[in-house]
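One chain of protein is taken out of this complex; the other chains stay put.
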Amino acid sequence: MGILRFIAARAALGVLTLFAVSILLYLGTQLLPGDVASALLGQSATPDALAVLRAKLGLNEPAYLRYLHWLWGVLHGNLGNSLTTGTPIAGELMPRLINTLFLAGYAAIIAVPLAVGLGILSAIREGSLMDRLASILSLAAISFPEFFVSYILIVVFASQLGWLPSLATVYDGMGFWDRVDATTLPAITLTLVVVAHMLRMTRTSTLAVMSAPYVETAFLKGLSRSRVVLSHALPNALAPIINVVAINLAYLVVGVVVVEVVFVYPGVGQLMVDAVTKRDLPTVQACGLVFAIVFIGLNTIADICSALANPRLRSRKRQ
Amino acid sequence: MKIAGRKVPFTAYIGGVIVVLALIMILFAPWIAPYPQTKIVGGVWDTPNPHDWLGTDSIGRDMLSRLIYGGRTSVSIALIATCLTMIIGVGLGFVAASTSKLVDNIISRVVDILLAMPILIFGLMVFAVLGTSIPIMIITISVLESTRVFRLARAVAMNITVMDYVQVARLRGEGIGWVIFREILPNALPPLVAEFGLRFCFTFLFIASLSFLGLGIQPPAADWGSMVHDNAQAIAFGGYAPLFPAGAIAIVTIGVNLVVDWLLSIHALPAGAGAEI
């Protein structure tokens, strides 16, 4: 099968997955107790106030009809209005999506080269002091819950040293370098969170292929260890490395709610958590859809890259 | 590449000692802890002193005792959940990689769907519907985390199934089980063992994030993740109460991974041998 057909097939599957995710999210939020009216009113939810608000928000319609209305809107490029604020969701979501991608990109630019580089270096110098240090320090970094890493960074770099701001509030019209300055601490936090996973997988995957016969042959040819790692072991270890990088990149986009809360960063995660708490279903759906697109997109790219890296993966028709 | 001798590196000893200490803590917590885990023995965030070796927590309970009892909860939950995670994730990953394309696609798509759901929000929904108890927590964590393991296991197994020796075994007419256990598993072990070490740590953190949402372990029982969360406030004022549970998570994680690293280095031989069948 040609690579283009492979890509097309994966993309089509991705779209199907998106539908499934939107349905699952919808069902999931339906299972949650309470609705937007009772969540909005909280402890002030008198039956009277609830009835008025439900009617106002159109919650008396059956759930599946509301889903279909929403879906119809999305297919026509309309994400609908938020139930809580009444404003178009797209207007609220887009700047936040850009913020989320900005932070994820910033963290990825630091984390991916650092992790893969250190991973390869650790594989080349297996057992050396540098290998062990990289391994232990990266493990220590991920063992701390991310909110705790954030607190420590804030205490040291914002409160004590005063080098960086503790708040990452970004807004329209902020200059690029101001944004970079504001998001440096969250980006470092995220880097610390994702580096260890990628580093260790790079190292182990590389070492795992080192015992393959063709690598032994390369050694026998008298090539240096770093040469063998880079040109013989690494290419064959790429598939798992690409997958781990994809998972972590997706995490940087989707899983950063806690960091957003601590640094007051206006990203999609916080919007989604607020929407779930308030049972603002259209907003939950929109955020879920965005997350799903990112996730499925990255996974699809990872699959395609893995296939490119190891052409035999594409020819599974053989069996 | 050859194994650097049969000598056990000193880091493996350190890892081993940590793991053994953790096991002792799990088994004998009530006998080694100086105080019951819920007893209030002092003021709030007392600094370490002869009575409370590690000081006290946010409502005046002995930090050391809570650390020991908390270790019991955290380490055992993390251990069980991680094993379950690996079994589900690796099992499905191998099946997907070694059976038909249809099965692969079905499993992969289901996993994609689960992966695409933000993990905390998914957890929130599950707990809201099923309630919180330790078994439900372990199962939820395992299912969610196994989706992450699945992608890796599948990718690793895919690389192996296309190898000539696997194709040869298939042509010989070997069954799926034989291919998975005799061909794929031995060759895929290194990255999976490494993954185990990391998943173990992620499980701790997952429980900690659950405590962020008011889910997780029921008070007043201690667990390390919630202990970091409950005491985190002290850090802004130079208190070090949260560093103890955080340090404990780090030490156990590092210990387990040192042992994992050692296992990996031993394992290099059989993997090479497997390739020659």
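Labels A and B are assigned to the chains in the order they are written; within every chain, residues are numbered from 1.
Keep this in mind: a contact is a pair of C-beta atoms (placed from the backbone, for glycine too) under 8 Å apart; a residue touches a chain by one contact, two chains touch by 3 or more.
FYI, contacts and distances are computed from a predicted model.
Student: Which protein name, taken from UniProt, belongs to the chain you can't see among "Secreted protein", "ABC transporter substrate-binding protein", "tRNA-specific 2-thiouridylase MnmA" or "Heme/copper-type cytochrome/quinol oxidase, subunit 3"?
Tutor: So the chain that does not appear here would be "ABC transporter substrate-binding protein", according to UniProt.
Student: Pick out which of B:Trp45, B:Tyr69, B:Phe122 or B:Trp224 touches the chain that's been left out of the picture.
Tutor: B:Trp45
Student: Using the touch definition up top, pick the residue from A:Asn78, A:Ser128, A:Thr169 or A:Thr217 that touches the left-out chain.
Tutor: A:Thr169
Student: Looking beyond the chains shown, say which of A:Leu32, A:Leu97, A:Ala140 or A:Ile188 touches the absent one.
Tutor: A:Leu32
Student: Write down which of A:Gly28, A:Pro266 or A:Gly288 is the residue touching the left-out chain.
Tutor: A:Pro266
Student: In the full complex, which bits of chain A touch the chain not displayed? Write them out.
Tutor: The list for chain A reads 32-34, 38-49, 52-53, 56, 82, 84-87, 92, 147, 150-151, 154-155, 158-159, 162, 165-167, 169, 171, 261-264, 266, 270-271, 274-278, 280, 283.
Student: For chain B, which positions touch the chain that isn't shown here?
Tutor: 38-40, 43-45, 58-60, 124, 127-128, 132, 213-216, 218-220, 232-237, 239
Keep this in mind: only the chains that are shown with their structure count from here on.
Student: Note which residues of chain B are touching chain A in the complex, please.
Tutor: 1, 4, 9, 11, 100-101, 105, 109, 112-113, 115-122, 124-125, 128-129, 148, 151-152, 155-156, 158-159, 162, 167, 170, 190-191, 193-195, 197-198, 201-202, 204-205, 208-209, 212, 225, 228-229, 232, 235-236, 242, 246, 249-250, 252-254, 257-258, 261, 264-265, 268-269, 271-272, 275-276
Student: Per the contact definition, I'd like the list of chain A residues that touch chain B in the complex.
Tutor: 13-14, 16-18, 20-21, 24-25, 28-29, 31-33, 127, 132, 135-136, 139-140, 142-148, 151-152, 154-155, 159, 196-197, 200-201, 203-205, 207-208, 210-213, 215-216, 219, 236, 239-240, 242-244, 246-247, 250, 254-255, 257-258, 269, 272-273, 276, 288, 291-292, 295-296, 299, 306, 310, 312-313, 315-316, 318-319
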